[in-house]
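I am attaching a structure below and will ask some questions about it afterwards.
A single protein chain has been omitted; all remaining protein chains appear in their positions.
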Amino acid sequence: MIMNKQKLKVDVNLAVQIGSLKLKNPVMTASGTFGYGEEYADYVDLNKLGAIVVKGLSLKPRLGNPPPRIMETAGGMLNAVGLQNIGVEEFINEKLPYLKNFDVAVIANIYGETYTEYSKVAKKLSSVKGIHALEVNVSCPNVKKGGLSFGSDPKATAEVTRRVKAETNLPVIVKLTPNVTDIAAIAAAVEKAGADAVSLINTLTGMSVDLKTRTPHLKNITGGLSGPAIKPVALRMVWQVVQRVSIPVIGIGGIMTAEDALEFLIVGAKAVQIGTANFINPRATLDVIEGMQNYLIENKINDINEIIGTFQS
Amino acid sequence: MIMNKQKLKVDVNLAVQIGSLKLKNPVMTASGTFGYGEEYADYVDLNKLGAIVVKGLSLKPRLGNPPPRIMETAGGMLNAVGLQNIGVEEFINEKLPYLKNFDVAVIANIYGETYTEYSKVAKKLSSVKGIHALEVNVSCPNVKKGGLSFGSDPKATAEVTRRVKAETNLPVIVKLTPNVTDIAAIAAAVEKAGADAVSLINTLTGMSVDLKTRTPHLKNITGGLSGPAIKPVALRMVWQVVQRVSIPVIGIGGIMTAEDALEFLIVGAKAVQIGTANFINPRATLDVIEGMQNYLIENKINDINEIIGTFQS
Amino acid sequence: MAKDIYIGEIVSNEEIQKEFFLMKVKLGNAFDDPLPGQFVMIRIAGLTDPFLSRPISIYSFSRSKKFCTIELLYRVVGKGTRILAGLIKSSQVEINGPLGGSFEIDESKKQIIFIAGGIGIAPLSLLAEQLYRNDCLSKQEISFYLGAQTADAIVGLDKIQKLCYNIQICTDDGTLGRKGFVTDAFQKDIKKYSAADTMIYTCGPKPMVRKLGKILHGSKFHCQASLEERMACGTGACMGCAVTIKDNKGNLTHKRVCADGPVFDIRQIVWE
Partner (left out) sequence: MAKDIYIGEIVSNEEIQKEFFLMKVKLGNAFDDPLPGQFVMIRIAGLTDPFLSRPISIYSFSRSKKFCTIELLYRVVGKGTRILAGLIKSSQVEINGPLGGSFEIDESKKQIIFIAGGIGIAPLSLLAEQLYRNDCLSKQEISFYLGAQTADAIVGLDKIQKLCYNIQICTDDGTLGRKGFVTDAFQKDIKKYSAADTMIYTCGPKPMVRKLGKILHGSKFHCQASLEERMACGTGACMGCAVTIKDNKGNLTHKRVCADGPVFDIRQIVWE
């Protein structure tokens, strides 16, 4: 069995704070790439994770887009899953109980096609135990209605934020889309609207063509680009947003290794999410956590917070 | 010597028309990646190219950004050259004469920090023989002033287009930045302002961090991401723009092979530009041209124009 | 039934037929006994291009005291398989598995029919082997319909010949066995079989499975089909490998080939 390096005794602190949410380490799973947790339980001790962000939840179950839904690209992949999910009710009844068995923060990623849908999903999830925060997806580029239109407009994004905040006492993380001219402006609007944190980036919209048939590789034509290919764009946007807002920023995009994750922390992200890397290496999350520990030990730093935002520009 | 496949007798037509500009094939070099042509003359018979787009020219010589200027990324690279160039005068006197020795279309990529600079550069280049078109860079993301601000605003981009058109009789290609929310809207504005064609995409803004020093890998901090990593985004944007405008669209972004180039043609690009691929394979342009010929022969198509825009969405 | 990732060492990787390779991979003994129909996600250790792992069925499996060995029978169709084919002895591959569900074995069925197209023989061979070993069946009762475009694309024959009595080979161009589609060959024989006592297992290209679905439509034959879709995670997390299924209540849903499949009741598969 690989990547099962011997556990080293460490007294370095990896715990970070996202608003009122305390995490044992800054490594979360990215929504849609880790299912509802149990899909990776054979590979990963879920108790070791900073947080599990579950697949995006909508008010009603969603069938999602027709197949084919994914395609490989250079250093990444395209997906057009179309937010297929079991709906918030079934999540609460079927999936949440399993997650409650673990000592790990559970973050529900929510999605709506109208302001009211966002409110309702937020309300439902806030009425149950076992959920530690909400991540609001205003940016899924795969669904023509909703997602994109909200996330690319500062006003709409702010309004979604207000609606969700009005329904919950849980920390609210707004997840931003990179398919915009000025992501920092949107982050600022979201902060003003009361968000407790922002996470970025969601996928960059892309496409690819099957030469044999001259048809798109994805039935949905366009899909979301993720993986190491987008890391430089994600890191740039996180850095821009960190300079603009004072709420915690969660870095996402192409993180494969602890080194990648540390780049995000150094430019100012308080935590990171691991997405596509889970597909390439099911133990990516644990490897990143272990790599962070080793980095701190080698550099004689005893608290991860000491390196956050230490970028020398 | 490699990639020197035996030349096969072909009677397939590769010639395409970009407005009034006739090209012997749809394969151009991307500005800034092929120098002024002579840098690649040892590897490539320049007569075989569809067109040579030279390094971006400004009114006065530019020192460019301090080093380090480039960094490798997953499936691509970051650059922050900062438009170092010899200036339009020296180009006309020192570089253009050399290019005139070849039977190839020469396209001058121009850049300004003010509307007047754009006008002046356009005027100077239009007064000399040997230049077949102007490509207006409104999108270089590396220079804080100019570039980005023009290209991310439809009005400013349109104004630059009008200024340049007013000074020249050469076909004017406006090169768009991908760092925007709605690239099709900008393309539409540019078309309305009289552009003869649009080319896209320029680089996506990104960055990367040196963990040892916690400093940026690029002195300029941010740089432009290019290479196969960005191809899906480029292809998506080209497809969106093709649907929106009726002027010719030139596809750019991550093209490494003939297959990549054909994807752009199929979604509707009339021609393509090869950029970063030249660094990986100095003969990339010729390999793409040859690959296109082979594709046409294998598929019994005798004119490249027959596959342009044949995307079945 | 735990899945995990292992570093496998290539024992051999031979081109047994033009474009068809048989890869023997040595794995740690912790690797679970695979069930017929299960697959692995394979990638080259340390290589990030190709980016995604490739799903390949487990063609055969054996366990010794110290380690176990899986065989993968694969066809070179693109970038990833071409690179796999280039791997030499003792190269390392990352193996994630065993993944997915398996074919169901119904002891009550006296007659087993396999219908395979080209490389579709891979998962069916492991099943045939197991049925034979379990000797819940005698050789006589296993019929194998094997089809491909041409003789060169018929693989794995040697192995199934040991296991099956009645083997029907079809090629579209008639270069081997009967000329025509394997599904047509089966359709010609269909009256020979009684739906009640028969279980059909199939794997092959979409058009073939689809055709078979049409043939069986409305009949009482029970048929388990192993499907293929592009995969990212292989473990049920990404929802990338969806196939459209009509459930018993008649509702359309998207199932995951990797986790809910790869084996589905052919009647439930919805073709666009």
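Just so it is clear, A, B and C label the chains in written order, and each chain counts residues from 1 on its own.
We adopt the following convention: a residue touches a chain if its C-beta (ideal position, glycine included) is under 8 Å from a C-beta of that chain, and two chains touch if they have at least 3 such contacts.
All values derive from a computational prediction rather than experimental measurement.
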item	value
Partners of the unshown chain among those that are drawn	B, C
Omitted-chain contact residue, chosen from B:G19, B:P68 or B:G309	B:P68
Among B:G206, B:G227, B:G251 or B:G268, residue touching the chain not depicted	B:G227
Residue of B:E39, B:E90 or B:E159 touching the missing chain in the full complex	B:E39
Those residues of chain C which, in the complete complex, touch the missing chain	47-49
Contacts of chain B with the absent chain, listed as residue ranges	1-3, 32-35, 39-40, 42-43, 55, 63-77, 79, 81, 84, 227-228, 256, 276, 278-283
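Throughout what follows, only the chains that are shown with their structure count from here on.
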item	value
Chain whose Cα centroid lies nearest the overall Cα centroid	A
Greatest separation from chain B - chain, by CA centre	C
Cα-centroid distance, chain A relative to chain C, in whole angstrom	35
Mean-CA-position distance for chain C and chain B (Å)	47
Residues of chain A whose C-beta touches two or more other chains	73-76, 227-228
Where chain C touches two or more other chains, by residue	48-49
